[in-house]
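Yeah, one chain of the complex is gone here, protein chain that is, but the others are all in their spots.
Chain nomenclature is as follows: A, B, C, D and E, assigned in order of appearance, with residue numbering initiated at 1 for each chain independently.
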Amino acid sequence: METKFIDEEIKYTGLELAPHWIYRKFHLQGDAMIAFCGECEVKLTEMVDIEDVINNEPIYSKNMLSFIIEHFNIGLVEGVTRQRMLICIIKEVIEQLLTPQSSLLTRKGDDLFIDDKKLSVSIATKSLTSVLIHVGININPEGAPINAIGLDFLKIHDIKGFANNIMLKYSQEINDIILASTKVTGR
Amino acid sequence: METKFIDEEIKYTGLELAPHWIYRKFHLQGDAMIAFCGECEVKLTEMVDIEDVINNEPIYSKNMLSFIIEHFNIGLVEGVTRQRMLICIIKEVIEQLLTPQSSLLTRKGDDLFIDDKKLSVSIATKSLTSVLIHVGININPEGAPINAIGLDFLKIHDIKGFANNIMLKYSQEINDIILASTKVTGR
Amino acid sequence: METKFIDEEIKYTGLELAPHWIYRKFHLQGDAMIAFCGECEVKLTEMVDIEDVINNEPIYSKNMLSFIIEHFNIGLVEGVTRQRMLICIIKEVIEQLLTPQSSLLTRKGDDLFIDDKKLSVSIATKSLTSVLIHVGININPEGAPINAIGLDFLKIHDIKGFANNIMLKYSQEINDIILASTKVTGR
Amino acid sequence: METKFIDEEIKYTGLELAPHWIYRKFHLQGDAMIAFCGECEVKLTEMVDIEDVINNEPIYSKNMLSFIIEHFNIGLVEGVTRQRMLICIIKEVIEQLLTPQSSLLTRKGDDLFIDDKKLSVSIATKSLTSVLIHVGININPEGAPINAIGLDFLKIHDIKGFANNIMLKYSQEINDIILASTKVTGR
Amino acid sequence: METKFIDEEIKYTGLELAPHWIYRKFHLQGDAMIAFCGECEVKLTEMVDIEDVINNEPIYSKNMLSFIIEHFNIGLVEGVTRQRMLICIIKEVIEQLLTPQSSLLTRKGDDLFIDDKKLSVSIATKSLTSVLIHVGININPEGAPINAIGLDFLKIHDIKGFANNIMLKYSQEINDIILASTKVTGR
Partner (left out) sequence: METKFIDEEIKYTGLELAPHWIYRKFHLQGDAMIAFCGECEVKLTEMVDIEDVINNEPIYSKNMLSFIIEHFNIGLVEGVTRQRMLICIIKEVIEQLLTPQSSLLTRKGDDLFIDDKKLSVSIATKSLTSVLIHVGININPEGAPINAIGLDFLKIHDIKGFANNIMLKYSQEINDIILASTKVTGR
């Protein structure tokens, strides 16, 4: 699984969560994960989360760290479980950067919160040949339609290092999970 | 998914990680999760983890909280991913019980450590019709062949409440993951 | 699996057999089944059954009881088998309402007939994340392009009770099938 | 899918529900279905239905028509759904042979009853490469540990013709189901 | 699996690699394979091979023998493996027609070459309900944007007999593969 931090700023609109977007745009083939920063504005018309559409909840953040992942040849339930693992990994990476007294980071499903302020957005969906995952972590959530918080507040400023650490840990975790399935006697 | 804390003490030997053991013994049918306490002694001959067999690493703990889970009709890779989610949930539950200054709990794959002392053991395997998961958390790791630590040290004494909290959170997480796969427009 | 009888009249045009239509319109999430009454007119352009398109056989019925079902995370062959089970259940429910001398109800695949007159239409198809099933049972088949018959002729007038009975039996059957897969020793 | 009525009498003990039993003994390769008559005695030790083992319910019938089916390369939930379809088909075939006034045949899951007397037994299970299905229909249920009834009572005496009709209809139904999955536009 | 050689000339543009194209146009239902001859011109906009799009490599051949296959209810990795088997079969059929001294036919993945000149093009992709495979073998590669060669050069002039031989061998191979999965004791 290849990973890459994209240095150029990219506005995330939801259209990027498309099959082979990573391959077409950055030429990483197969299972891949990229990260980039930029404004995030997902209108209801581009939203794959029907719950958000029903609740009329578009997404906005002035500056967000986005991860996009494409896993081929797996089902959506497995893809959602991997998405949740990624959220746990992000939580663990942030916790290692926080001082003990600040650690009020909580996870509810695929969302991260700090003191009831939303730190992240995330969705996983299915294409004909792959599962697609987006996780966005607010850097500066200015303009968000809900009570939000960002990495700026947490004094996490080396976004590229932070992102690369997460991508390394996630790709190792997935490899390790697959390997773990090959070392056990069946019952 | 039904869950149940078994009040009677049960020695875990590895043989309990068998298809329909939960159904035959406790009459919970279908996807189910149980928890119980007792001595843990898994000899190499009963071990499904071939890595441990190769490395000649049997398991012993004087008193352990064991979870056994059976998920039907899923593949092993998906089962291992669920096992990892469970480890993350256990970590989150423990962290909420710890004081800020004590939080040196770390996860490496499916293992939990406190200051490089091993808190848990875990394995996931496959039967003809199900995935089987065992997670054991030391209460008192006396007699362990490696450097280990237990819930006693963490001053977690309400084992039943602790176990029920974990089982509730895990069963909710799995339901929520499956539900999340039903709310997205495909791409 | 949630079920719901929709009291408002809805014209079935084929467009309703769409992923998440039940969720978007009636807010039932996950595996779900709804029933409603209304005119049925499926033009060739909206038809998922290519056999009917090839044979130039559009569908029309003045008043029809329609069931729409969405099952997530299963394959199409399994979905078609469930569709056939539903047809068998509908047959059984109707037979219990008929007098012995009237029982000339026959099933051919996914079609029900009374004395060679067609009582029902049905199709199952696949979306990116689900299987979609439509079963329509004529109430008053006036205007049908083929020799058809309806529930009116069978003196079944409590359509809502009839539909709710079918939905209850079908959802129980599916739960029971899944549960039956969890109680057997593998061979 | 090959089918064959075996003229020789065979006692069914449960051991016959084994992978490749049909292939080894009757040389029908691949998906196959056979039927035969004989005494039926399944002891608890040979029973794959754990529910029956828990409830201490062995099976006995003096003379039974048994069907054994092996479907390769499908999952158990799909296999159980096919088993239920077979029960529906058997019910339909019997109903066509009954006089209107006698038709009190009812289906509960995978069981058939006549006036609350049990007509059939059935189970579906999984091997490493296949799903195995057994359906037994009492001819003469003498000695059954429960209230049972048989084809003798229904005056169905041409057992071979009856069995061949069921096998023909079931194999056509399965072919038709698979074919139905190939004629629809996805949504 | 039905197969058919289409006598009329058909220009292959890439649009023919669509779900149910064979069924809609030639009324072969289910798994099917057809062959036809004609000009081949696949523009980048109709290309499913993103690698070719990225490399800006449209396809042209003045006269090509095209095979189109649709396999229902299998995954894409399995479909690609079948595509490769087909390439091996085509290679074997050509080799039997060549004189010993001419045999410089080589396979690289899903491509066939003669002395570094490209003899074939091929792709496999996924629809909602099937895997679609195209293999094109140049008859006269005039106008090809790369160094190409055709069956004309190999003095293979009975294209219909050649195509029918390949279709027979491929459909037998697939049947034989499925049958081979039903004759082994699991381990």
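Things to note:
Following the convention adopted for this analysis, a contact is a pair of C-beta atoms (placed from the backbone, for glycine too) under 8 Å apart; a residue touches a chain by one contact, two chains touch by 3 or more.
Just so you know, these numbers come straight off a predicted model, no measurement behind them.
With respect to the full assembly, the chain omitted from this view is in touch with A, B, D, E. Screening E:I94, E:A124, E:I139 or E:I166 for touch with the missing chain picks out E:A124.
When you scan E:M1, E:L28 or E:C88 for touch with the missing chain, the hit is E:C88. On the side of chain B, touch with the chain left out of the figure occurs at residues 50-51, 53-54, 75-77, 126-128. For chain E, the residues touching the chain absent from view are 17-19, 47-51, 75-82, 84-85, 88, 92, 100-101, 103, 107, 109-110, 123-127, 132, 173, 176-178, 180-181, 183-187. Although one chain is not drawn, its touching partners on chain A can still be listed: residues 19-20, 23, 29-31, 72-73, 127-130, 178-179, 181-187.
To be clear about the criterion, only the chains that are shown with their structure count from here on.
Chains that count as touching both chain B and chain E, per the definition above, are A, C, D. For chain E, the chain with the farthest CA centroid is B.
Remark: chain C and chain E have CA centroids separated by 40 Å (rounded to whole angstrom).
Each of residues 50-51, 75-77, 126-128 in chain A touches at least two other chains. The touch graph of the protein chains shown belongs to none of the named shapes.
Two chains count as a pair here when they touch; such pairs are A-B, A-C, A-E, B-C, B-D, C-D, C-E, D-E.
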